[in-house]
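All protein chains but one are shown in place.
Then we have chain A:
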Amino acid sequence: MIPPISKLLFRALTRGPYTRRGPVAPDPDGALELAAALGERARAKLGRSLAIREVDAGSCNGCELEIHAVNGPVYDLERFGIRFVASPRHADLLLVTGPVTSNMAEALRRTFEAVPSPKWVVALGDCARDGGCFAGSYAVLGGADSVVPVDLHIPGCPPEPARILSGLLEVLERAAKG
């Protein structure tokens, strides 16, 4: 028997990489162009890499699902040298999702403090702007800016992967301006 992994790798070689094909209209948001532009900017400012540390400050997990998608083979953030890292000490950028709950405030603050300067903070999703539909609760402080200084907000509930890419581009533009 030919091992299934060999078959799979052979198919991948002959077929080429996965792009946004299939039953949906291909690439309606220009995601690939955005991704390419993001790659150049990242290199100009940060050499060949941008390291992102994600902090869920109380989200419903919806934003995390879309971040996984950005990381996956269809959007493949990593081909531009942009990657998610395990430790804030390796990060250039903090990506915060969710309304900041009282119970997560200190963890978020400490994670921010652990990121070496220069550093940026991106608030991802409607909750991270102002608490979204959870604003006003006894257990919610508000948006990410209630605890850490926010450079940019990416709207959406949750933001679609293409929007996350364009948001990161915006950060790099601002960073390039200094």
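Simple rule for what comes next: contacts are C-beta pairs under 8 Å (C-beta built on N, C-alpha and C of every residue); 3 or more make two chains touch, one makes a residue touch a chain; residues count from 1.
In the analysis below, contacts and distances are computed from a predicted model.
A single chain of the complex does not appear, and UniProt lists its protein name as "Ni,Fe-hydrogenase III large subunit", one of "Peptide/nickel transport system permease protein", "Ni,Fe-hydrogenase III large subunit", "ABC transporter ATP-binding protein" or "tRNA 2-thiouridine synthesizing protein C". By the touch rule set out above, chain A reaches the unshown chain at residues 1, 3-5, 8-9, 18, 20, 22-25, 54-69, 71-74, 84, 86-88, 98-99, 101-107, 111, 133-134, 136-140, 157-158, 160.
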